[in-house]
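Excluded from the complex is one protein chain; the other protein chains are retained at their positions.
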Amino acid sequence: MLFKLGSLLLHPAFKYALIVLALLFPLFASNEYQVYVMASAFVWAIAVYGLNIITGFCGQLNLAHGGFFALGAYTLGLLSADYGWSFWPAFVAALLFTAFLGFLVGVVSLRLKEHYFAIFTLCVGFIIYLLLDKWEELTHGPIGVRDIAAPNGFGLVDFTQTVPFYYLVLAFLVFAMWFMGKLSRSLLGRTFVAIRNGDELAQSLGINLMRNKTLAFVLSTTYAGMAGALYAGMIRFIGPEDANVQHTFDMITYLLVGGIGTISGPLLGTVGIVWITQSLQFLEEYRMIIFGPLLVILVIFFPRGFVGSFLTWMHRESQKQAAPSKKKESRVSTGKGVENNA
Amino acid sequence: MLQLKNVDVCYGSFKALNNISLSVDTGELVVLLGANGAGKSTLFNTISGLNKPVAGSIEFEGKRIGGLKPSAVVSSGIVQCAEGRKLFPQMTVMQNLMMGAYVHRRDKAGNKKYLDEVLELYPILKEKEHQPAGSLSGGQQQMVAIGRALMSRPRLLMLDEPSLGLAPLVVRQMFETIQKINSLGTTVLLAEQNAFAALKIATRAYVMENGQLVMEGDRETMLGNEQVRKAYIGA
Amino acid sequence: MLKIENLTKMFGGLAAVNDVSVEFEANKVNAIIGPNGAGKSTFFNLVAGTHKPTSGRIILDGEDITPLRCDYIAQRGVGRTFQTTNLFEQASVLDNLIVGHRLRTKSGLWDVLINSKRLQAEEKACREKAREALNFVGLSHVENQFIADITQEERKRVAFALALATDPKIVLLDEPAAGVNPEETEGLADLMRKMVQHGLTVCLIEHKMDMIMGIADKIMVLDHGEKIAEGTPKEVRENPVVIEAYLGSDEDVAA
Amino acid sequence: MNLFFQNIVNGLTLGSIYGLVALGLTLVYGILHIPNFAHGALYMVGAFMSYFLMVDLGAHYWVAMAGSAVIVAGLAVLCERLVFHPLRHSPPIHDKIAAIGILLFLEAVIQMFWGSDFRRMSSPFTGIMNFDGLIIPEQRALIIVGALVLVVALQLFLRKTMTGATIIAMAQNREGAFLVGIDANRVAMMTFAISGVLAAFAATLYAPINLVYPAMGHIVIMKAFVIIILGGMGSIPGAIVGGMIIGFAEAFGGFYISTSYKDIIAFGLLVLILSVRPQGLFAKGAH
Partner (left out) sequence: ESTVNIGFTGPLSGGAALYGENTLSGLRMAADEINADGGFDINGETYKVNIISLDDRYSPAQAATNAKRLKQESNVPAVFVPHSGGIFALQDFNEQDDFLIMAYTSVPTVTEKGNSMTLRIPPTFDGYVKAFTDYALEHEGKKLGMGGATHEYAKIWSSMIEKAWTSKGGEVVANNPMDYNKSADFYTGVSRIVASEPDVMFVGGASEPTGLVVQQARQLGFQGGFIVMDQAKIDEVAEVAGGLDMMNGAIGVVPLSVYETDAAKNFITRYEDKYGKTPGSEAAFNYLALHGLVKAMDMAETTEPKKIRATMNEAMSKLDPSKNPYEVTEVTEKGGFVTDTTLAVVEDGKIVQKEIENQ
């Protein structure tokens, strides 16, 4: 029964149903605030998809992700506020810049392994924060950037309004997910997964480690940059705190709770946790007393995240249904146990 | 001395041991044969307390030890020399051996005596005593592992595939010392893939398949059994 | 086929491989034996490019591959397995294998983005190659199972299949039969014979003498990084130096 | 010239504190392979406990320090039992997230009881030593001496006692430790307890010249991570030397270059060193 329900969720039509649901959401939503929260959750989800590429697929825990998110936001913010660029050219510039910087950082950091890579990137993220905070001539320092351009709708729509902006973000999210799905099934995605399983083995299969890892890293920072740029267009005020390491940890939490390395996990995790935090607001300063342990419990009991646990379960069930029981045959006897009397 | 009755062990939903009943008497050298994944290591780990049985009982010298902590099992006299040696690679050979005496750490004089015995068994270890264990050759590491297990003063020594990955020459020495240890009074339970060599020194043997014991017999019966010869010894 | 000239590898002061010269013929099973720590695995690592030799040359089919990085060497046709193979536990056997043929494909990010013809063709090719390799090692029936759910011996075969999917000319197998029982060992030996029949060259490290003696065309014996003997199984078995260093005199136990 | 020595003293003070915090972190990492992001929260709780014992219950400084050490050790053990122990077979990323959960929780709880005010805790050592213009407040001297004593004591404990040896054994091979009859749970708890004690000592030593507030652990823990990477994860001398490197880089960089860039100097240093030596300064070979 449950299995049937599960297969329904895995049915290809289900994702179209989800898209339709997302399209209709602003109509269901009881107010604009809910649409606004959903739009911001989508923005974060895009960044989390980037993290999924480098961490979920390629197995490198990148703790500079929040930094790249902020770089995307700052590129767009500074170009539009200080240099008068309009949104879309600045948006493209933000993508290019985060990709380029991702390339530079990747080339240096990806030589490191495991925890060393993680902490190294943690420091890179912190350096990005410090630079945004201290390099006042360029970034306005702690004062932040105001008057950021909103996405221009070319006279057709007004993206400063919440609902149109929601659809804009949704479009980007669908694109991000679509690409991620394609990637994961493609040879390139499989190459990334092979690297996650072990450098040595991957190399013995003729995979160029540095090139592939760097590509995954650049892709992930570009996703982060895209999300950051959208974020800047949404809030239209950014400050160095947007590069706070906390954001990276938040994104990892979303990823882990949803299901690392899965296609729908990042979205589910992000939207889920964003709403949980919103609904715990009534607890005010005490909400972390609930949220902290909740996080621990999720990690202990759903280590592969909701989507990952679900997929494993489904696979097991389908194997059971396909081949009810596959007895291994015995080598020496006819399979009955020893009549032990000792 | 050791008695298992109807023991079941599960990894999640997978039943790795199914209704295992087995016994080892004092002074015996019992061999456990079985293919990869048959459950030999699981059985050893269960006796050692690293895995918890979901059903059945394990008794050692009349005391129930099923479900005890590994440290308590070691104190009670069952010591395992596990697959893959599990040495402390940066500690010296001597430190490794002394860690083996951990449960008897208060009895300094006794430990000295056992240490001398081990070094007599493996004189090469005396030469290497100040080298980090990780720098030794595979065979020497295996000696340290067995020596360390002996330092825990086992009455029952369990050896899990001690010949794994060792050169034939070293393998032969290994079996010789196992026989020697046994003849000096330690009961031995030995899991092996190298069935012929193992059976040659065994008192008795069990065959394990897919988590079940499927055959039992003394050395001659086993060596004479056609199916055993075919499956575990080779042509 | 594979020609090694004066190969040496130093780890600090230790010569793990010391001035070894040897030639492996195509379409043969070439075995390497030797005591623990003799430098066998290191030798493989040098051939496969995982380590760079301190001195000496490695020549594959007339081409000097010594300076190449290991992924290029794999592309030149050197496949290998490891003593322990890390596969992705939570994915199916087939999914694990598809990437094996990746090195023979070209599609990149752009192909993914536009879903190019080339990508589709190559994905199909990889999938077919994976099935072919799986079929070759006799595991077609487990193609959809998770790696976590298959047996140890099946894993070894999957590891073989993965190496085969790279379309190698020569495969380096590091102790493939370690911890495998005699019957299954025989099965693996058959598989190696089959590889040779299909035109592959096999290089093999093993401690299981009965197997080695049964399938090897040529054996090289290493001890302390040096080549101490080389020849047919019969020659090696009777070589007093080898008996002294490795086999021991009692044939019973070695068998 | 005096300024130069003054900066050496500053570097030593900072390095001692960073080193002490990093020591607990590196110990837990080296033995249990857990990068404990919640360690900074333990440090913070340590400061609050001392504050509570001294200011609210009127205990003497040393008594407060000991009390705080006991409480934080207990808390660390609790974290091990309830969170890290169940996660011992999970991939490392899970530990990190769970640790963040602990951190959020502890901060919120402390804030519930004490609010988020900056608090001030004084010690009996308020004097100032003046060596011909070189100024060393007593508390700062105490920090340097205290760190030295603790490091030596820890080394002696690990090298000379059987209990210490079990900890080292566990670090090198967990299952091997089981096999010789070491109670792994006890060792894990003990390791966490020691890391808690070190955090509490560091916090109590430092609190009198700083402020006590719920977010006080953030920057310290970031630096501690930099330090253990720099020193090689799991290396005890590495933690101390790493601490000193960062302490001195901050003192001299802050003085001769710019205070607002001193953090960039510390983190930039790490990036530089790791680019050249990917394993850190003291790593014992690759795993």
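In order of appearance the chains are A, B, C and D, and numbering begins at 1 in each one.
Convention: contacts are C-beta pairs under 8 Å (C-beta built on N, C-alpha and C of every residue); 3 or more make two chains touch, one makes a residue touch a chain.
From a predicted model like this one, the values you see are computed outputs, not experimental measurements.
**Student:** Considering all chains of the complex, which shown ones does the missing chain contact?
**Tutor:** A, D
**Student:** One chain isn't shown here. Among D:101, D:137 or D:242, which residue touches it?
**Tutor:** Of all options in D:101, D:137 or D:242, contact with the hidden chain holds for D:137.
**Student:** In the full complex, which of A:235, A:276 or A:297 touches the chain missing from this view?
**Tutor:** A:235
**Student:** Spell out the interface residues on chain A facing the chain that's missing from view.
**Tutor:** For chain A, the residues touching the absent chain are 31-34, 36-37, 40, 133-134, 136, 141-144, 146, 160, 162, 231, 234-239, 241-242, 246, 278, 281, 284-285, 287-288.
**Student:** For the chain that got dropped from the picture, name the residues of chain D it touches.
**Tutor:** Touch with the absent chain occurs at residues 3, 6-7, 10, 13-14, 17-18, 107-108, 111, 115-118, 120, 128, 135, 137, 209-211, 213-215, 218-220, 223, 250-251, 254-255, 258-260, 262-263.
We adopt the following convention: only the chains that are shown with their structure count from here on.
**Student:** Averaging each chain's C-alpha atoms to get its centre, pick out the one most distant from chain C.
**Tutor:** Centroid comparison gives D as the farthest chain from chain C.
**Student:** I'd like the Å distance between the centres of chain B and chain D, where a centre is the mean of that chain's Cα atoms.
**Tutor:** Centre separation, chain B to chain D: 42 Å.
**Student:** Could you put a whole-Å number on the gap between the CA centroids of chain A and chain D?
**Tutor:** Roughly 32 Å, centre to centre.
**Student:** For chain A, what residues touch not just one other chain but two or more?
**Tutor:** 328, 331
**Student:** Scan chain C for residues touching two or more other chains and write them down.
**Tutor:** 151, 183
**Student:** If you look only at chain C, which of its residues touch chain B in the complex?
**Tutor:** So the residues of chain C in touch with chain B come to 34-37, 151-153, 175, 178-186, 207, 209-210, 245-248, 250, 252-255.
**Student:** Which residues, counting only chain B, touch chain D once they are in their complex?
**Tutor:** Residues 48, 50, 69-71, 73-75, 79-82, 85-91, 95, 98-100, 102-103, 105, 148-149, 151-152 of chain B touch chain D in their complex.
**Student:** Hey, which residues of chain C end up touching chain A in the complex?
**Tutor:** Going through chain C, the ones touching chain A are 48, 50, 69-72, 74-75, 79-80, 82, 85-88, 90-91, 95, 98-100, 102-103, 105, 107-109, 111-113, 115, 119, 122-123, 126, 144-146, 149, 151, 162-163, 166, 183.
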